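Missing here is one protein chain; the remaining ones are kept as they sit in the complex.
So, subunit A:
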């Protein structure tokens, strides 16, 4: 499905990611874990085309490396970014419409939006309210829904649990598990290792711009030891 080979990412003159390889199989959930500054968000940025990078990025064998952000999205890569980045000057409904802006089937879009409102009634109750007035957890659900409304082939999730209360984090990961069961291909970037390992098929551990460890999720147990390892790597 998604293959990344020899990926280097640059922020100005600084190389933040030093030639990593990773693969996400069709219908699987893959986690990219690591401490702050490991290069996880930079890697996602390179995949969606928002940062300068070198190396191969292929989706079903098609090279995306030179495509613009918009074209990669149209190829089926949707990002739910760190900090959610919902449009807080638009209503909840208009945020969802933005997610589906490239679709031509107006009825299908309306039905999908209704499905999300049924799934998260609080979003439905606030459909005409400014999205900026939602709580952090509601904004996260809205950001995930917005990313999925384009019916992407792969969903990139960047730290969806960041800054949320434990109860809400559980809801977010339940949603991720549900999406995975429904066959969605997911690349999940997280610092919450144990929750991420639980919903993943495969795990990559990243630090200082390189992949330190990779393997099936089962090899990482419940992920709790990984937290210590990550902290150790970080130190």
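The rule is simple: a residue touches a chain if its C-beta (ideal position, glycine included) is under 8 Å from a C-beta of that chain, and two chains touch if they have at least 3 such contacts; residues count from 1.
FYI, contacts and distances are computed from a predicted model.
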item	value
Per UniProt, the name of the complex member that is left out, chosen from "Phosphoribosylformylglycinamidine synthase subunit PurL", "NADH-quinone oxidoreductase subunit F", "Branched-chain amino acid ABC transporter, permease protein" or "Response regulator transcription factor"	"Branched-chain amino acid ABC transporter, permease protein"
Residue, one of A:150, A:185 or A:200, that touches the chain absent here	A:150
Among A:9, A:48 or A:154, residue touching the chain not depicted	A:48
Footprint left on subunit A by the chain that the document does not show	48, 50, 68-70, 73-74, 78-79, 81, 83-85, 87-90, 94, 97-99, 101-102, 130-136, 139, 146, 150, 162-163
